[in-house]
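So the structure is just underneath, and the comments pick up after that.
Every protein chain but one is kept in place in this view of the complex.
And then chain A:
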Amino acid sequence: MALAKRIIPCLDVENGRVVKGVNFVDIRDAGDPVEVAKRYNEQGADEITFLDITATHEGRATTIHTVEQIAEQVFIPLTVGGGIRTVEDIRAMLNAGADKIGINSAAIYNPDFVKEASEKFGAQCIVVAIDAKKVSAAGEPLRWEIFTHGGRKATGIDAVEWAKKMADYGAGEILLTSMDGDGTKLGFDLALTRAISDAVCVPVIASGGVGNLQHLVDGVKEGGADAVLAASIFHFGEYTVPEAKRFMAEQGVEVRL
């Protein structure tokens, strides 16, 4: 009898289609986001995360319409992120039916934006997304830095310190992506996940690198994650959400079956 660890399928959406790339390039098409979201809902996903990677203005109107369609049919929490820069962006996504909003680079350029958003909409609705990469050399104490632009640009900000600051600023949750792992299917960066999870009191979602079901278990048991997020293992039919949950339950992880 305890709070369940959450399994969150992630839809990376570009111009109205679900895509997933390896290390953010070489994008493969994985379908209509509304259909994909409905499928995960029926499979018993605990939440759905929708990351808009569309760059254009016209694309964003499509995104709002897609979020509306998902919210009308899917009655589990829906997080929407990608390109959120202003209070108006947040309001538009909430009005479209999102429950939580992911803030990423806007938090780096203006940390007070997180404070403002949290005060206005409540911490429960603000998820700060952190893209981190290992910067310590072999033999040095482990250290991770925040990166922007899909992992290409270093910021010099220490990832653990940043997570603490964002929780203090009113983030209700941290979505932690290892840029080293993302799309590689080699598993989460467990040391990074553990370092952040121990450093903050808010829930941490581990993301980036899931290739098999053991990786999900490791993220919770070794990384201390409160939720695990994965995309391609679900999109391309390698595993279903119930298979993932059964496997995790067998390994002693509390899940909602």
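In this text, a residue touches a chain if its C-beta (ideal position, glycine included) is under 8 Å from a C-beta of that chain, and two chains touch if they have at least 3 such contacts; residues count from 1.
To be clear about the criterion, contacts and distances are computed from a predicted model.
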{"item": "Omitted chain, identified by the protein name its UniProt record gives, among \"ABC-2 type transport system permease protein\", \"Mo-co oxidoreductase dimerisation domain-containing protein\", \"Imidazole glycerol phosphate synthase subunit HisH\" or \"Aspartyl/glutamyl-tRNA(Asn/Gln) amidotransferase subunit C\"", "value": "\"Imidazole glycerol phosphate synthase subunit HisH\""}
{"item": "Per the touch definition above, residue among A:Glu35, A:Glu72, A:Glu161 or A:Glu238 touching the missing chain", "value": "A:Glu72"}
{"item": "Among A:Thr86, A:Asn110, A:Gln124 or A:Gln214, the residue in touch with the chain that has been omitted", "value": "A:Gln124"}
{"item": "Residues from chain A at the interface with the omitted partner, ascending", "value": "1-6, 41, 44, 46, 71-73, 75-77, 94-99, 119, 121-125, 172-173, 201-204, 226-227, 256"}
